[in-house]
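Left out: one protein chain. Kept in place: all the others.
Chain lettering (A, B and C) follows the sequence in which the chains are written, and residue indices restart at 1 in each chain.
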Amino acid sequence: MFVPSVTNPVGDFVREWVPKLAEFLPASLQSDTLNSVVAFLVNALICVVAVCAVNIGSAPILIYMERKVCAHVQCRLGPMRLGWHGTIQTIADVIKMLFKEVYAPSGADKLMFYMAPLIVLIAPFIVCALIPFSRDLVVADVSMGIPMIIAVNGFGVLGILLGGWSSNNKYSLLGALRSGAQMISYEISFAMILLFVVMISGSTNLMSITLGQEGTIFDWWIFKIPVLGFIAFILFFISSTAEMNRAPFDIAEAEQELTGGYHTEYNGTPFAMFYLAEYIALITNSALATTCFLGGFLPPCIGITAIDNVLNMVPGVVWFFAKVYFMIWCYMMVRWTFVRPRVDQLMDFEWKFLLPVNLVLLVVGAAYITIGG
Amino acid sequence: MGIINLAPKVLDPIPGGKYVVNAIDYVVNWARANSIWPLTYGTSCCAIEMMSSSMARYDIARFGSEVFRASPRQADLFILAGTITRRMAPAIQMLWEQIPGPKYAIAMGACTISGGPFIYDNYAVVRGAQNLIPVDVFVPGCPPRPEALFHGLLTLREKILKETCRKPWHEGLPKDVSTMDRYREAAKTWAALEEMKDEEMAEARAKFKEEHPDYKSSYKPIRIKKEDFPEVERKPFRRVGLTQLELYQKLTAKFPNITFHTHSEEPVETVLANAPADRPLEVMVEPEDYLAAVEFVKNDPEFKMDFLIDVTAIDYDDHFDLVTQLRSIEVGHKIFLCVQLKKDFSIPEEKRPTSLLASVPTISHLYPAAEIKEREVYDMFGIDFAGHPDQRRIFLDKDFVGYPLRKDFSHPEMIRRPL
Amino acid sequence: MQENITLLQYFKRYFKRCITGPWSLMCGLSVSLKYFFDPRRIVTEQYPENRKTLKMHDRYRGRLEMIEDADGNNLCTACGMCERACPNASINVLATKNIAGKKVLGRYVYHFASCTQCGLCVEACPFGAIRMNQDFEVATTDPNSLEMILNKKEGQG
Partner (left out) sequence: MSQPLFSKLPPGFRIQRETNTEEFFINMGPQHPSTHGALRLTLRMDGETIVELVPHFGYIHRGMEKQAESMSYLQYIALSDRQDYLTAIQNNLGVVIALEKGMNVGVPERGEYIRVMLQELGRIASHLVFYGCFGGDLGGQTCLLFGFKEREMIHDILEEVTGSRLTTNFFRPGGSRYDVPDTFIPRVKAFLDHLEGAMRDYERFLSKNIIVLERSIGIGVLTKEDAIAYGCSGPVLRASGVEFDVRRANPYSIYDQFDFDIPVFHNGDCYDRYKIRIAEIHESMKILRQCIDKFPKEGPWRSKEKPVRLPVGRYYSEIETAKGLYATYVVAATTGEKPYRIHTRGPSFPHIAALNKMVQGHKISDLVTIMATLDPVIPEIDR
């Protein structure tokens, strides 16, 4: 019998209490197999709810944050009138979008049209399940974490291609094709940098990648390997921005050129899903960056015992989310600062710059590990 | 939106269901009223004020409306910013249809409320957006300040908050106000009232006249004093390049048919010599000489007219004046070649407004800039440009009847200026 | 645009860009960081909240208004200068005869819907009977309310 790998206290608690509760059932129904299956199902349900809650709960926060960050870069205030400083503005937006009229354009492939946003939404959810939020808070602690992430991340482009193609609109199609080309190209450097992380940490398991950074702030992968780590981090930042289709790499949406790119024809709830997917991808990518480079849930110790003790008292989840939100803030600052490169320049950048640099990085990293490590 | 309108039917029979319906109403309306996403749309001046309202100083984001959607399918609000022309009208109707409900429209500025500055003597402008789509809020002004637009947004918010799922949003109908002439209507109503009043008052007035035979009003309106200013001589601008006289003499040497029209009795040379420096030389060219003359002034090393300012025409009773305005970038002088094109009166009179009445060779091979200018003249005056590579209407629809800048032009939708 | 350059030149430019490019991007980022962390730069005025303090300039051209004294008497003589000055006939000066048979202002109809607030009417008025007021909160849901009668009383005479 497959025993789910939920290793955190919540999982243990469920496993402990399911047999105890089962004693109240008639004797004919009692069996260890049933107990473990029920425990598994309950655990799985908790996991799904938790992942959904983290993602969907944080999406409105992120949208609000984005609106505020962009407003302050642009010397204005942003949402102000709904709740304290406009805090519940995005909730109103979501409710409004749920109750909007929904229709597909004539000539659209209806099934594909409504499926596309779902597919886009799936990928970041799965990635989120693999991220260790704290020392003993991870949904699925699979040993092949990194390959799994690379595989699942490729899923998102499918939804965007489908959405653009099924809309029966030239702008949508152009946007979808652009984003298809872009995401598939950038997936390569995205995967290569993760491989670099795997190489230096010696593991594909996200938990052990995180735990490998234990110690002071200088043991984080971004600082542990001089210069190389930082370069890898920057490269990861760039390619994940492109993976997410976020500005400055948002040629797929390119409001000024293609009005809305692949989601031009979407309205109401399906559009809300695209909108949410963008922000959920933001959170998973930031979480990945945090896990691989910024020490995950580990506190930023600096080697002075008195301070480190204080830092260690703060729970890992707090550190994790603090780092994630810092990363998100970086993504946002970049988005609201830079202009958008052209589609062919974007490809040039990937194939003529990012990929060569990545290869060099891998080689140099390998040399460093064999010689110095 | 369909589901929520069913809520009262399903929930009302259940005890306490009313309160649930009210709660849903409250939440949904609150969301709708506070999250109004406008469509990126704008045609003219008002669009700039609309943009200003979303910029740092006024910041429409405070109302949660900074999410300007370029695609109508994601928008809730159609801010009609800028004049609506007949040519644009179908596009606007289509945009409105593409916005999913519940949707709202704000008519921003005088043009979209009533036609604004373009009400009278105009063949191109739709008098008010109400003719095309139902409008919820009107924001007068030309253009309204961003604050006025915000006031409109708040007015719309109040309106949305009044909706319930028992009395749900429904799409209104456009209202035909296109032929409304507010000025004449008001005058007509008043004239009728005056007539009635005259009848009523006749007796009283007669009585008053009897009682006060030499009545004189004690009221004296005071004219406001205007500040007095000295008269100032106009200083003509600096002369650049050849003088008008030199240009004229050189041209006439080449083309003896070229003339200069003047109203004074004095000889042409004296008039030209005394002309202010900044008045360009405007000469009359015979239609046969036109092409050769343009070619000459373009290539002649002394003229060097390499820059075409404009080609335009003027309609007179029996002829058009085609004015080709040229200047030399290098030297700086200007010359206006005016061709008198006799109207072709062999065309029967009833067909004249819709047919081309004159023809002239094109100069678009000499000046690429002339191509669109000649298209404009063709569109507005119905002058044929022989040899033009792409002679189509430029500003008006291809099935537009008539040539608007002719003096005898008439259009069924055009209202004459009352004064 | 395709240019013919040698491979060496190409690589020279490539590496030059690798250095200048990120530097130029950092310059841009420094500006946005400066603006982000400096709340004094925020210039937003909060319209519905600052309604009490929000004042238009003296010359601001809002809605047309008739200058009236305390009793509601106006200065208009129904001469029609404003009517003629108006570029789009937004003003109807409707004259009547008073009891003495003299022409006075009966009704001053102002079509706010089509007014472009150019101010030519105020300029044309020889008696200073009208002015543009400072009112900018003029949005309405009822287009008929934009047709206004400005005078409360008939003209004097």
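Just so it is clear, a residue touches a chain if its C-beta (ideal position, glycine included) is under 8 Å from a C-beta of that chain, and two chains touch if they have at least 3 such contacts.
Because the structure is predicted, anything quoted here is derived from the model rather than measured.
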item: Among the chains presented, those that the missing one touches; value: A, B, C
item: Which of C:48, C:87 or C:128 contacts the chain that the document leaves out; value: C:87
item: Residue, one of B:118, B:183 or B:303, that touches the chain absent here; value: B:118
item: Touching residues on chain A - with respect to the absent chain; value: 70, 73-76, 170-171, 174, 247-248, 250-251, 254-257, 259, 336-345
item: On chain B, residues whose C-beta touches the chain left out of the figure; value: 40-45, 47-49, 51-52, 55-57, 70, 82-83, 85, 87-88, 91, 95, 117-118, 120-125, 142-143, 145, 226, 228-235, 237-238, 240, 263, 276, 278-280, 282, 306-310, 312, 314-316, 323, 325, 329, 332, 334, 336, 367-369, 371-373, 380, 389-390, 392-397, 404-405, 407, 409, 416-417
item: Touching residues (missing chain, whole complex) on chain C; value: 1, 17, 20-22, 24-25, 27-28, 30-32, 34-35, 43, 57, 59-61, 85, 87, 116-120, 123, 132
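To be clear about the criterion, only the chains that are shown with their structure count from here on.
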item: Touch-based graph of the chains, sorted into line, ring, star, complete or other; value: complete
item: Pair sharing more residue contacts (C-beta pairs) when A-B is set against A-C; value: A-B
item: Centre-of-Cα separation between chain C and chain B, whole angstrom; value: 18
item: Chain A-chain B separation of Cα centroids, rounded to whole Å; value: 52
item: Centre-of-Cα separation between chain C and chain A, whole angstrom; value: 48
item: For chain C, residues that touch 2 or more chains besides their own; value: 42-44, 46
item: Touching two or more other chains - residue numbers and ranges from chain A; value: 74-77, 80
item: Interfacial residue positions of chain C with respect to chain B in the complex; value: 42-48, 54, 75, 77, 83-84, 87-90, 92, 94, 96-97, 99-102, 106-107, 109, 111-118, 126-128, 136-143, 146-147, 156-157
item: Parts of chain A lying in touch with chain C, wherever the complex brings them together; value: 69, 72-77, 80, 333-334, 336-338, 352-353
item: Contact set on chain A toward chain B in their complex; value: 67, 71, 74-82, 86, 89, 91-96, 99-103, 255, 259-260, 263-268, 271
